[in-house]
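Apart from one protein chain that is not included, each protein chain of the complex appears where it belongs.
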Amino acid sequence: MPGVEIASITKEFAGGVTALDALDLSIEDGEFFALLGPSGCGKTTLLRTIAGLEPATSGSLHIGERDVTGLPPGERNVAMVFQDYALYPHMTVRENIAYPLKIKKVARQQRNEEAEGAGGSLSLDALMDRRPGQLSGGQQQRVALARAIACRPDVFLFDEPLSNLDARLRLEARGFLKQLQHDLATTAVYVTHDQSEALALADRMAVMELGEIRQVGTPAALFHRPANLFVAGFIGSTPMNLITGVVGASGVAFAGGVLPVAETSAPHGADVVYGIRPEYVGLAGPGETLAGSVKVTENLGAQFLVTVELGEAQIRATVPEGEEPQIGDRVGVTPDARRALLYDAAEGTLLA
Amino acid sequence: MPGVEIASITKEFAGGVTALDALDLSIEDGEFFALLGPSGCGKTTLLRTIAGLEPATSGSLHIGERDVTGLPPGERNVAMVFQDYALYPHMTVRENIAYPLKIKKVARQQRNEEAEGAGGSLSLDALMDRRPGQLSGGQQQRVALARAIACRPDVFLFDEPLSNLDARLRLEARGFLKQLQHDLATTAVYVTHDQSEALALADRMAVMELGEIRQVGTPAALFHRPANLFVAGFIGSTPMNLITGVVGASGVAFAGGVLPVAETSAPHGADVVYGIRPEYVGLAGPGETLAGSVKVTENLGAQFLVTVELGEAQIRATVPEGEEPQIGDRVGVTPDARRALLYDAAEGTLLA
Amino acid sequence: MKPFVHRVLFAAFASLIGAFFALPMLWLVFAPFDESPSLSAAVPRPPTLSNFGDLFDNPQVLRSLGNSLLLVGGVVGLVLIVGAPAAYVLSRIRFPGRNLFLYMLLLLSSVITGAAAIVPLYLLIFGLNLIDSFSGVTLALAGGMLPASIFILKDFTDSIPRSYEESARVFGASTFQALRDVVFPVVRPGLAVIAVWTAVQVWGNFLVPFILLRTPDKSPAAVLMYSFYTEGGQPNLRLISAFSLLYTVPILVLYIFVNRRYGFRFHGGIKR
Partner (left out) sequence: MKPFVHRVLFAAFASLIGAFFALPMLWLVFAPFDESPSLSAAVPRPPTLSNFGDLFDNPQVLRSLGNSLLLVGGVVGLVLIVGAPAAYVLSRIRFPGRNLFLYMLLLLSSVITGAAAIVPLYLLIFGLNLIDSFSGVTLALAGGMLPASIFILKDFTDSIPRSYEESARVFGASTFQALRDVVFPVVRPGLAVIAVWTAVQVWGNFLVPFILLRTPDKSPAAVLMYSFYTEGGQPNLRLISAFSLLYTVPILVLYIFVNRRYGFRFHGGIKR
């Protein structure tokens, strides 16, 4: 299975908007790669450029050994699953799945067999004669997947394929999709604005902002060591605590006290942003050096998210159920110094 | 602050659709009460019935001591925040916030002062002369809140007010909303389809399905002891494991082994559904009685969600980061017997 | 709003519509079968077909209906052939001032088909040497109908997600294949609506054929109707009522046929 090699791809739209700014990205064979970012960051444009739906203004694109930069979409041997699934309402499920094969001039009988096969592998057997309008959202999504699989592409391109499903189905479809890609071992590029989807699905991922890639790496790497404040704020199901302070001898000093740091190369007196995820902040008795009163507690299920006021700053901590304090309680706050990250206050970049 | 007392409210729409079926519900003074359910469950109809926008077919409704069953919406002294905020595009922020006071014939100067006050408390000072179209989604939401606050209502009614915000903003607005309601100490009824929102915000909540209330209680109660399979499946950020089996001497027997149970009144040989949340399932070495191979692992941030195949069933477990197995690994599964729930397989109700 | 207020408003509205339409329509149904129709609508006793017998004694009657059909066919064909691609392009390409352009088109069209531009139009057709020809009338009518048709068809095309064509292209379909296999089948009900609408407008248009045609034998039914009206000063209500009914039937047939065939379903994409 070939990977995808993107070399200094730039995309400017008419009117001078730069959607992609000299991007370099290398997606490996059989990898499940997620492109994550807020709306307007260029992630969908990048996916469409890989598909050939948007011609790149400059740069080159290889799929495996082939240079596909100038090829039309149909000759790139990719399959795309669109956000709205793009199922044709006037065709049955079977016709929808077989349509790519019809384009490739596969004989009717063979393409119907292949459609049955692809549909069967996604448990669509009973629905083959229905029309898309008669299917539920989850079924439509599986038809779109079956149609992509029937193409036997070199690369799957997914454009937020779960965003039209409701919350419960989305979780199930997520696990299903991950298993499917693992079994097929086909390279996949997956666009999403939902960080939890990217973390859960991807082997590696890129976080984009304003047409640029801000960080590339494994989900664990991006979760634990976001390279800048943008990535830090974007990843994590509860927002990372970001507190502005000054590096001192015992840690980072701010209006509410001193935050512990394991070791740092940041010079004393430097203005930094101290970042720590709520998952790595503990609560203790009010005797701790850092202590404040509880403002809000939010039930997360098996955990609680507790917001504590420290001077003018707020810090959030997740605590196991049963250990949550009451609103107004005075509690101590114990950030895990080894998990703390320091960012340059001016540049927003991670200090090593 | 008065509560809301709903007594056998029924709502039938023209055409015979029963949206609410003889509901009883009692919402207490100053409580933050969430109505949770999938779309079409009647939760929004119930909220609109409380507001007076839908006349009830039968039943009675009290706000505090007042019987408001037959009153028009304007005389119920409630304020509603709509999903689309319902800000008037041709009025400035100030005019929008002051509009309810204008209706109540408050003098111009006084209503402008009150609008400034309500806007100021939500940090809208700099935006008072803008029009809604010039505001971001989060700002629009705060304008809608300010307008509701300026009414000084007996009850706040919220109709999915966070659903038009993006994921990051939604988390911030959630904490903000909870703190605001706590500070104002006004009774609030909050409709949502997002279980994490309901858990995080509510003092108590009701889960609805098909016009009926399936369970009422605190978020913790609903999370730990869902009264039926519908509530069990709906609540929790990762789906509860639900495995069909038969009650035996040592636990619940199914195709893949025996699942441990603490103690149960369910008779031996009964068909049950064994429910346990992934948060309460541990992984261990393959020597355990229950063991299987890992199918999927999903990164949740500081935890991993691991799907293990046990015979024909699958069971999901959340494990701390760093302890996650590889796909294909053989692992032992250790459900926490004290957290296991048994449901009648036919009725879907919790067995005590 | 209280439902009561709603109900009163609705009743008032319904009566108003009734007043405007019911009376003429009733007359149209009853008078043709009346031996001596009057100006009021009354059930004829006994009903008779003799009015139609007298009507068909005039050879121009059937010929004019044939002429009308010919014009309708030509204009509908031209509008669909030119309008559909134009609407598609307008829907898929964004260019500065596109909306202004569309609204200008729409307003222009009412000017063209109204009397405002009838002189320039006459001059144009005269310059093309198409006076007293069906081609000239067809061109003029199609030109007048096209802007609004393009506008409505563009709206239809807008409701087809671009992802339909894009997915077809990723699968390797050519532009033509994507249009034929995916866009056309979905936009077909829209084309049917435009066809019926254009047909009705052309069928009822009096001014353009009246100005551009000279030979009475080429007159469409709308023009003949007018000649019945003025002929001899006093209108012959027997002939007029019978011809009015005859004149209405093809439109009804077309409407019912298209509605049954295409159902006027306005599904753009898949409803969710």
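Think of it as A, B and C in the order they're written, each chain with its own count starting at 1.
Heads up, the rule we're going with is that a contact is a pair of C-beta atoms (placed from the backbone, for glycine too) under 8 Å apart; a residue touches a chain by one contact, two chains touch by 3 or more.
What you see is a predicted model, and the numbers here were worked out from it, not measured in a lab.
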Which displayed chains the unshown chain touches: B, C
Which of C:76, C:146, C:186 or C:213 contacts the chain that the document leaves out: C:146
Contact with the hidden chain (one of B:9, B:25, B:61 or B:79): B:79
Touching residues on chain B - with respect to the absent chain: 51-53, 72-76, 78-80, 82-90, 99-100, 103-104, 132-133, 137, 140, 151, 157, 164
Interface with the unshown chain - residue positions in chain C: 1-2, 5-6, 9-10, 13, 16-17, 20-21, 23-25, 27-28, 39-40, 82, 85-86, 88-90, 92-93, 103, 105-108, 110-124, 126-127, 143, 146, 165, 169, 175, 178, 196-197, 200-201, 203-207, 211, 222-223, 225-226, 229, 235, 240-241, 244, 247-248, 251, 255, 264
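Basically, only the chains that are shown with their structure count from here on.
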Chain-level touch network, classified as line, ring, star, complete or other: line
CA centroid of chain B to CA centroid of chain C, Å: 53
Mean-CA-position distance for chain B and chain A (Å): 25
Two or more partner chains touched - positions in chain C: none
Junction residues of chain B, two or more chains touched: none
